[in-house]
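Heads up, this is only part of the complex; the chains shown haven't been moved.
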Amino acid sequence: MSEPTTETTARWVPHAGGAVEIPAGAPPRITLIDYTPDQVVEREVTDPQQCETFRKANSVTWVNVDGLQNPAVLEKLSQSMGFHSLTLEDILNTDLRPKIEDYGDYIYVVAKMLDVDRETERIRVDQLSLVLGPNYVVSIQEEAGDPFEPVRNRIRNAAGRLRRSGADYLAHALLDVVVDQYFTVMDWISERIEAIDESVTEDERGDLMQRLYTLKRAVIFLRKSIFPLRDVVSTLRNIDSDLILETTQPYLRDLHDHVVPLSDRIETGRDLLSGLQDVYLSTLSNRTNTVMKIVAVFSSVFLPLTFITGVFGMNFEFMPLIHRSWGFALSVLGMLLIVSAMLGYFRYKRWL
Amino acid sequence: MSEPTTETTARWVPHAGGAVEIPAGAPPRITLIDYTPDQVVEREVTDPQQCETFRKANSVTWVNVDGLQNPAVLEKLSQSMGFHSLTLEDILNTDLRPKIEDYGDYIYVVAKMLDVDRETERIRVDQLSLVLGPNYVVSIQEEAGDPFEPVRNRIRNAAGRLRRSGADYLAHALLDVVVDQYFTVMDWISERIEAIDESVTEDERGDLMQRLYTLKRAVIFLRKSIFPLRDVVSTLRNIDSDLILETTQPYLRDLHDHVVPLSDRIETGRDLLSGLQDVYLSTLSNRTNTVMKIVAVFSSVFLPLTFITGVFGMNFEFMPLIHRSWGFALSVLGMLLIVSAMLGYFRYKRWL
């Protein structure tokens, strides 16, 4: 495929206002963090070749790229890091499925970062490319605005194991953030389902089905991202590569143990949504029944009564009862009897 | 994942009043039972290190912990028993999927304990961590209030094989209680389905769909807990570990034989629930039809009659029949004919 298809699944889930708009062709923002247990260097990079010095040093180098709008810069970076030409192509193609590939020199991981735009209730998808080399990690995202700030702070503050560990632990930490984001999305979905669960029979806006559909769509996207990611993490855990130290393995297993219940929760969410949908549809049917009963009650009570008044409203010269003083009272009595009979019947049917 | 996600599936199934509320940070309640065929020692433990002496003795030691609200105490316990740091992390993470892990020195099992709150008709979930070591079992639960009292009594009374067997048989006995609880939950669901089955066409409260949904949700949770547990039991049965004596193996096979029909029953429950749902929805449609027929009968009988009375109620000076003595009788006769025709038609259509 000569030109990578940029027509992505993102079509379904447009990137909403939260993301910073970057003019096409503008150079992507490249930040570099280089650390050893003892010191941290952090800088913004304009020329990708600047990264090369850091990469060759013994320290752990993390290069983060925001935005794919300028392929030329990425190509330069790719060359300076020694990436295969197909890796570059994959980085630029935002329509990929989460996958992992071991190129020997480096491991290439594609994942999807999800985010809820709580206003539009849509899920934002952002593709993350991770390249894990001997002592460096390159992370490339479609859009500016990433969720990795906590990781940067842990590096800056030398908190936890991060500063003392290698590039593989850094890669694990980044994927961990991605999975945590999935939990956030799933929690949002859970909250919404819970809220609907409590109000399903009292919906008055008539748009509950659409709200269920919005959540269903969110679950579909979550599912589409999480299932291949589970395979990626599973492969990463079992990969036979010098790039992954043995001490990092338990943490990868741990990451795997976190991804698995997430897919359980997604299935549960699907089942609950479809259950709520059934409840809602039967609520609609019940409401139609209620409204129909009102029509039935009023029709069956007042149509006969009005008929009787009609009878005595006719202009025949010779009509019975008309000229009796108790005629009116008798007719009213008859009507009351009819009303009682009908209401009794409806009470018996428990419609009232 | 640095902080274990405490946002669990329990979100869907809140722990209701039955469980004792424990203030966050309060030390968990730790009870210890130490037994040989000849004697039993039972005590409440405040300092986890007290457990160590018992553990090293030749007797079987069962340490039970209620509540995860104080990680520090659990960490101390974990150290004194020699657990891996990831085991501790798993114990504290209540969002795990039932699983089994063989650490060599000990086997770590995670299971879900289910319980029906019959008032709110919700299922309570409580995570159980079981650690089976050479001659000890540590059981840790999220909440106070456990179902293991019968096991304790069998130890105290030296009833059955329990006192004469090792720690592996104790672990089996505890898991057996967990599975028995699932049967209790499934029986409750069965009863409820049976009750709905008998009244599905007479539902008058209009909330039958929600009651079906409540049961469906219960089945979903049961299913989510039982399927991985089946794998856990199956693994436990086939595990190659010195911790499981050969004499205990038939009992594990037996445990497995009990878990399997449970999953059959869950599937049956699902199918029956969805069948009942279809019956209920068709009942609603039939009811709408019945109500509509009443409207149709009354409209088609009384609208023509009222029209006739209207005709003879008009104030034209020159109108036929008006001045005849038999005019009224004739009009009434005509109306009776119309009524008979309509009723005959509806009888023919079997609406009456």
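Note that the chains take the letters A and B in the order they are written out, and that residue 1 is the start of every chain.
By our rule, contacts are C-beta pairs under 8 Å (C-beta built on N, C-alpha and C of every residue); 3 or more make two chains touch, one makes a residue touch a chain.
From a predicted model like this one, the values you see are computed outputs, not experimental measurements.
K.L.:
So we've got 2 copies placed here, but how many does the whole thing have in this file?
P.N.:
Shown in place are 2; the entire complex has 5 copies.
Everything that follows uses one rule, which is that only the chains that are shown with their structure count from here on.
K.L.:
I'd like to verify one number: the distance from the centre of chain A to the centre of chain B, where each centre is the average of its C-alpha atoms, in whole angstrom.
P.N.:
Chain centroid spacing, chain A to chain B, equals 27 Å.
K.L.:
How about chain B: which of its residues touch chain A in the complex?
P.N.:
Interface residues on chain B, with respect to chain A: 1-2, 5, 7, 9, 11-12, 86, 89-90, 95-97, 99, 204, 206-210, 212-213, 216-217, 220-221, 224, 277, 280-281, 284-285, 287-288, 291-292, 294-295, 298-299, 301-303, 305-306, 308-310, 312-315, 319, 321-325, 327-328, 331-332.
K.L.:
Which positions of chain A touch chain B when the two form their complex?
P.N.:
Touching chain B from chain A are residues 160, 176, 179-180, 183, 187, 190-191, 194, 200-201, 250, 254-255, 257-258, 260-261, 264-265, 267-268, 271-272, 275-276, 278-279, 281-283, 285-286, 288-289, 292-293, 295-296, 299-300, 303-304, 306-307, 310-311, 313-320, 350.
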